[in-house]
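Here we show just some of the chains, and they stay where they sit in the whole.
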Amino acid sequence: MTRDQLMKVLEEIVVVVEENKEFFTDLDQAIGDGDHGINLNRGFKAVKEKLSSVRDKDCGTILKTVAMSLISTVGGASGPLYGTAFMKAGAVVAGKEEITVEDSIKIFDEAIQGIIARGKASCGDKTMLDALIPAFEAWKTAFEEGESIEDASQKMLEAAYQGVEYTKTIAANKGRANYLGERSIGHQDPGATSSYFMLKAIVDVMTKGA
Amino acid sequence: MKKMINHPEAVVEEMLEGVVKAHPQYVRKLEGFNVLVRANGPVNGKVALVSGGGSGHEPSHGGFVGRGMLDGAVAGAVFTSPTPDQVFEAVKAVDGGAGVLLVIKNYTGDIMNFEMAAEMADMENIKVASVVVNDDVAVENSTWTTGRRGIAGTVFIHKIAGAAAEKGMNLDEVKRVAEKTIANVRSMGMSLTPCTVPAAGKPSFELAENEMEVGLGIHGEPGTHRDVIKTADEITAHLVEKILEDMDYSQSEVAVLMNGLGGTPLMELYIMNRKVSSILEERGIKVHKTFVGNFMTSLEMAGASVSILKLDEELKELLDATADTPAFTQL
């Protein structure tokens, strides 16, 4: 992925978040406090404004800029979490003009570790991790098994999707939905959903670009 | 959505402007940040208290900035934890050299954002300690989870730790007192109506004309369960029983906070307080002091929470100390 593609991906995420902001918020109203879409949209609007100023910078700087924007505008739980994820991602590709497949695995891994370190959740807690971790596993495994980027992308997305579906079946242990206890069962997690949409945005741009 | 606002996205900033216009003798706003600090702060040599969280809980938290309570309050978007840079800015602005205590309510978002701010402060060598309030007894099985929420009981921490700081206690001592207060306070709430986050534009949940939501937080989240509306006495008894089951208050003196969620008239809060008092009396629990009103709200939600704080001599003295803030003044 070139720097330009990275920029396109980020711009696509901005669009996707804007388009789905009501959907995310509705999901969050059901089991949280109804601000997930509002939060992310506020954050990615800020990201969009900042992006133009780093258009010529390396991938690391771009990702860190995204991270800082998110951290200083999103708030809530998703702000520090997505912010940390992008921050860790940026560190992996500091100074680089391009992101290789190997980088992408490292980025994914580090981002997830960052989220875990910050939020202390794990798989099955009904959070974004339930989409991200299976997606990461699928992505990594696909490459280990020598699959094409296209196939790997599809498997990754499918795994993320299943992860979102899985969140419907469990009660939350982390985040606000946790306070609902059993009442959160049956509802999909907003953060897992937004994670899925972001992953999908990446894949969409990369396949369109191909 | 019926609200007296201008733009849903501007509510927090415009509100803060209105607060500063109303109370310039108490607070000023940090330019470029949604942070209110004492007009005459920082207070040299005094431990400073910073609290905050999402907006929509007014008068929490900005209303408690003033002598004897907070030094700074950080206002996030409605029901959304403020970002680390905002909290950090507050910390820098209020530090009088004796360090800063962050009073955080136990929500994942608040904890992470305040933690990140603390890390930033650390890098600038500002002494920061933090306490996490988790007074809500509604959530029961919380061992493996996020733990209990922080709700209205938080106001007691502001008052008591604020008085401790004003008295000249050092950061460790103020933290100790704050933690003792947290350990000693329990709360539980309910509501008759949802509330509407301005930017969302629609109510946080739907309740039928005969339904109420029990055991809910202060962000429009649904509660632990839904029930048919009962009488004020039955509702109050349920809330108080849950609290008394959770901690042993027997033989003790307590302070009561009968808190409205924003849309409930004082009349109803006093009717509920009548029952709180009578239950406590029956149990031989002595009420030292009672506060009734809107202290920790959930926008325009009609509902209430009860908080009961177990007092010892130290807490009592600090609770009774003078305070002078826009929303809480005590001679």
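By written order: A and B. Residues from 1 in each chain.
To be clear about the criterion, a contact is a pair of C-beta atoms (placed from the backbone, for glycine too) under 8 Å apart; a residue touches a chain by one contact, two chains touch by 3 or more.
In this text the structure is predicted, and so the values were computed from the model without any measurement.
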| item | value |
| --- | --- |
| Whole-complex copy numbers (one chain of each kind is displayed here) | A x2, B x2 |
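The rule is short, and it goes like this: only the chains that are shown with their structure count from here on.
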| item | value |
| --- | --- |
| Residues of chain A touching chain B in the complex | 25, 29, 31-35, 38-39, 42, 71-81, 118-119, 172-176, 178-181, 183 |
| Contacting residues of chain B [partner chain A, same complex] | 54, 76-86, 107-109, 112-113, 116, 136, 138-141, 144-146, 149, 197, 199-200, 202, 204-205, 217, 219-222, 224-225 |
